[in-house]
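Supplied in C-alpha cells, the structure appears directly below.
A protein chain is absent from this complex, but the other protein chains hold their places.
Chain naming follows the written order as A and B, and within any one chain the residues start at number 1.
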Amino acid sequence: MTVFEPFEAFGDLEEIAERLASEDPSVRRLAVLDLVETSSGEAVPLLAGAILDVEPVVRQQAAQALGEFDGIDVAKALIGAVADPVAEVARAAADSLAELRDPEASGVLLPLVTHPAAFVRAAVFRALKALQVDASLGPAITGLGDDDPGVRVQAVGVIGYLKKTETLPSLISATRDKSADVRLAAVNALSFARNEVAAQAAAAALSDPEWQVRAAAAEAIGRIGQASAAVALIASLADGYWQVRQKALQNLGRLRVRDGVEAIVAFLDDELPSLRKDAAAALGDIADQRSRDALTRHTGDADPDVRKTVIWALGQIGGG
Amino acid sequence: MPIAHTPTAVPVVVDEAKCIADKGCTVCVDVCPLDVLRISDLTGKAYMKYDECWYCMPCETDCPTGAVTVNIPYLLR
Partner (left out) sequence: MDEIKNGLSEVVCDILVIGGGTAGPMAAYKAKRHSPGARVVLLEKANVKRSGAIAMGMDGLNNAVIPGYATPEQYTKEITIANDGICDQAPVYKYASRCFEIIQELDGFGIKFQKNENGDFDVKKVHHLGSYVLPMPNGDTVKKALYRQLRREKVLISNRYMATRLLTGRDGRIAGAIAVNTRSAEFLVLRAKTVILCAGAAGRLGLPQSGYLWGTYENATNSGDGYAMAYHAGAALANLECYQINPLIKDYNGPACAYVAGPFGAYTTNSEGNRFIECDYWSGQMMQEFYNELQSGKGPVFLKLNHLHSDTIGKIEAVLHQVERPSRGRFHENRGTNYRERMIEMHISEIGFCSGHSASGVYVDEFARTTVPGLYAAGDMASVPHNYMLGAFTNGAVAGEHAAEVAANIDLADYDAADVIREQQRVLAVTRREDGIPPNQLEYKTRRFVNDYLQPPKVTAKMKLGQARFAEIREDMESAMVVRDAHELMRSLEAASILDCAEMAAFASLFRTESRWGLYHHRVEYPEKNDDDWFCHSILRKRDGRMTAEKRPVAPYIVPIDESERSAYDRQRIRQHA
C-alpha cells in the first residue's frame, strides 16, 4: 500500500514569497494567484508589496487579488493603487475597494471622496454604501453635487441605504438631477419613507421625460403607500409608454385605489395581454363590486394568464 | 476491435502567445468541471485534450491572461 496525502495543500507563504522575487513577471503573477489560494491574512502584506511591482500586469493581478481579502491593511494597499499611472491597475484597485466590508475601512475610505478621479470617487461611495456607517452621510450629500453622474448615483445609494427621514430633501432634489440615472436612483431611494413629502416627490417624477424614471416613480408610490398620490397614478394610466402604464396598474392595485376602478376596467380590453392581466390583478386587489360585471365579461379572454387572473380577481371580489 | 481516432473540432481554443502554462500556470486545467484541458508536453501550453465540453466558461473567465476562448460546440451551434 502506497501512502499519499489526498488533501489540497494551499501553498507555503515563504515559498510563494520567493517566487514573488522572480525575475520573470509571469512567475510573479502566478505567485499572486497562489497568495489568494492561501486565504490567509498573512498574504496581505505580500500582496501590498506586489501591488507596487514594476510590471503593470503583476500590479493589476495584485489589485484584483486584494479584493478577496478584507480589513484596513487591504484598504490602505488599495488606496495607493487607485493612483496607479496604468488605468487597468487603478480600476482593478477601485473595484476591489468597493468589495471592502470591514466597517473600520470606512475611516480610510472617507478621505477619498474628493479624489480627483471620478471612478475612484464612485468606487468609494459604492463601498461606503454597503458599509452603512453614519459618517458617510455628510460626504454623500456633498457628493450629490459631484460633476460625474456615476458618482452622484453612488452617493444617492449611500443616502438611500441609511434610510433617514432627514435626508429626504437631498434625495428629492436628486430626483430633479440632469442625469436620468441619478433621477432613477433617487426615486427608488426615497421610497423607504412612508410620508406625504416622499409621495408627492414620487408623484412629480411621474412626469419625468424618461420612461424608466416614470415607471420607478409608479413603483415608489406603491411602496410609500400614501393615498394622496393616487390621482397622479390614475393619470399615468394615460402615459405614452406601456411599461409605465403597467407599473401604474400594478401599484393602483397595491394601494387599493377604488377611484381607479373605472380607468382600470378599460384596460381589460387592451391589445397587450400583459396589461389585461395586470388590470385584472389590480381589480382583484381592489376587490370593488363595481368591477364584477366587467371581469365576468372577460373570463373567456384568449390569453390563459389573463383568464386565470380574471377568475382569481372575481374570487377576491366574492359575493354576487 | 482497434480504437479509431475520429476527428472533432474542439470548442475550447487557447492562444499560445498569451498562455503562460509554461511558467507554471494551471488555472484553466484546474477549473474545468469536466477536466478536459491539459498542458501539452510538446509546447508547454494548455490545450483541449478531450472533446467533452459543457461550454460553461470558467476556463475562459478565470484565465489570468485572457488566452482561452470557449466556442459553442459545432453540433449545437
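Keep this in mind: contacts are C-beta pairs under 8 Å (C-beta built on N, C-alpha and C of every residue); 3 or more make two chains touch, one makes a residue touch a chain.
Computed from a prediction, not measured in an experiment: that's the story for all the values here.
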**OP:** Could you please point out the subunit B residues that touch the chain left off the display?
**Re:** 1-3, 30-35, 38, 49-50, 52-58, 61-62, 70-73, 75-77
Subject >> Residues belonging to subunit A that touch the chain removed from view >> reply: 1-4, 6-8, 10, 37-39, 68, 99, 101, 129, 132, 156-157, 160-161, 163, 185, 188-189, 191-192, 211-212, 241, 243, 246, 272-274, 281, 284, 302-305, 308-309, 312
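Criterion: only the chains that are shown with their structure count from here on.
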Subject >> Rounded Å distance, subunit A centre to subunit B centre (Cα mean) >> reply: 36
Original post:
Touching subunit B in the complex: which residues of subunit A?
Top reply: 24, 26-27, 29-30, 33, 57, 61
Subject >> subunit A contact footprint on subunit B (complex, rising order) >> reply: 20, 23-25, 27, 64-65
